[in-house]
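One chain of protein is taken out of this complex; the other chains stay put.
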Amino acid sequence: MSPILEASDLDLVYGTEAGPVQALDGLELKLAAGETLAIVGESGSGKSTLGLAIGRLLPPAAQHLGGRLQVAGTEVFAATADAIRGLRRETLGFVFQNPMSSLDPTMRIGRQVARANGGRPSEARIVELLAKAELDEPEQLLRRYPHELSGGMAQRVVIAMAMARAPQLLVADEPTASLDVSIRAKVMATLLALQRDAGAGLILLTHDLHLAARHCQRLAVMYAGRIVEIGPSAAVLSRPGHPYTKGLLAAAAGTEAPGEMLEPIPGLPPVLRKPAPDCSFAPRCPYVERRCRELRPAARPLERKEIACHFAERLLAGSEP
Amino acid sequence: MSQPILALSDVRFSYRARGFGAGKVDAVRGVDLEIAPGETLGLVGESGSGKTSLGKLCLGLLRPSQGEATFLGAPMGSLRSQKGKRSLVLQHPEWALNPRLRCGASVAEPLEILGRGDRSTQSAAVAAMLDAVGLDAGIAERYPGALSGGQRQRVAIARALITEPQLVIFDEAVSALDVSVQAQILNLIKRLQGEQGFAALFISHDLAATRYLCHRIAVMLRGEIVEVAPARLFYDRPNHPYSRQLLAAIR
Partner (left out) sequence: MSKLWKALSLLWSADRLAGLALGILFVMVLLGIFGPWLPLGDPTKLAAGPRLSPPSWAFPFGTDELGRSFLPRVVEGIRYTFLLASMAVAITAVLGTFLGMLAAHLGRFFDHAVGRFADLLFAFPPLLAGLLVAAVAGPGALSVITVISAATLPLFIRVVRSASLSVAERDFVIAASVAGASTWRIIGRHILPNVLSAAIVQLTYALSIAMIIESALSFLGLGEQPPRASLGTLLRVSSVYLTIAPWLVGFAGLVLSLAIVSVNLLGDGLRDRVDPLKGRPLT
């Protein structure tokens, strides 16, 4: 079965007033059909850029400088305008963070869902889509406007719209970050249930490591435009192989013992101006050695994960099993 | 028992919502609260719980519709009358500082408003404060646009602490920051409180960050405080079902 998504050596640069910014730096990624992958990264890691790149939804200032990105067999950056529109329509589904800006405030819900479905769907069909997204009394929602809905309900509508044409790949960028804590789990559950039923792949972009691990089979950690560690979620969290992953786990509040201090990662993420010749994490890495500043680490398979660090073995050897 | 820095007694607050025919919103419904000197009290709740309104009531930005709010044992007083004693750190690093003022000027402003000291003593105080928040003294000459979100938030904290206030309110102060920067700022607040001894109200929707930082936590739901307990309890098993729900969400 060919992968639904394949990125190899992907280079993407934003032109800004202050000069070029390397948003994606030789990114490598493969996603099998029906697989769920969480991509965890902080601001500047490039995860949102990757999410948008999948549908070629980037702003004009972004330039594809090298590498390939294939979605369902289509070469995203080489496709014609028609081909890419077809891809977005039939193959992809997007769920973004803020449902209120994803929905058109001037259009009734029923009409928006109908448009997402395409053609002239019957009312029954629209109600069916909304019901699948676990909305109560969907018939009542057809005539409502987005601002009349709560955040959770609006996001369910967005999910219904994204799934309307049974896409092969769903991209969700912080889908529950704007929602109340008490309903996040339920909305995530709905999203995953629909994804499973449709057999679609899911890429979940988030900064929350534990949310990622809870819901996705695989977890990828992104830093400075590349994936530095990827593997089964539980394996990545319990035995991180990359110093950045380890640093994130030590810095995130939530799993510390009472009275234990959090350990922030010193410094700031870099702003790359061109592809990095060495390891981008070296300036902040507690295990840095000379080799790190000379040669860029390639991803190597270790313990069911792939880790882009010269000294991953050492780190893994030191972790508790 | 020393006098609490802040005490709210059966405080209620409502306002008229915007829009046609909108009714009254009871944002805060009968809240009792006390913050002891040197204590950090966490206030956890979701959007619509009333925690933002409660924060404004504690600062004196809003007047309670009913009930009493006292600061240092006396009535709240207007903002001008309490210059320098209460301060605030907010959520958005982009707008925390005036983009047209150099960072040093922003940090010095509360001192200027107080009329305390002259140019040179103020500059010295600014330099000392920037050092205390872990920033290079050169930051004083730069504009906020040149700083990262974490750095701006540190400058905002420096500004909040320069008058050595008795009460500092942090309203979602770390929510917009990345994980590693969040940890840096939480540790910073802990250390500064140990050094300066201010009382603080830490408002957040994030229970994980709140229990790490605070001594006690108050949980707010729909305008009411449903539980107040030492932070330690929130590592284990809080009493109220809503508190347990919040805890379950972070595991």
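Annotations
As written, the chains take the letters A and B, and residue 1 is the first residue of each chain.
Criterion: a residue touches a chain if its C-beta (ideal position, glycine included) is under 8 Å from a C-beta of that chain, and two chains touch if they have at least 3 such contacts.
Quantities reported herein were computed from a predicted structural model and do not represent experimental measurements.
Residue-wise, the contact with the chain that is not shown comes from B:113, picked out of B:113, B:128, B:146 or B:248. Contact with the chain that does not appear here is found for just one residue of A:59, A:105, A:259 or A:301, A:59. Where chain B meets the chain that is not shown, the touching residues are 59, 61, 79-84, 86-92, 95-101, 106, 109-110, 113-114, 156, 159-160, 163.
Methods note: only the chains that are shown with their structure count from here on.
A straight line joining the Cα centres of chain A and chain B is 32 Å long.
By the touch rule above, chain A contacts chain B in their complex via residues 42-43, 180-182, 184-185, 207, 209-210, 247-248, 251-254, 256-258, 261-265, 268-269. In the complex of the two chains, the chain B residues touching chain A come out as 46-48, 148-150, 178-184, 186-187, 205-209, 211-212, 231-232, 235, 245-246, 249-251.
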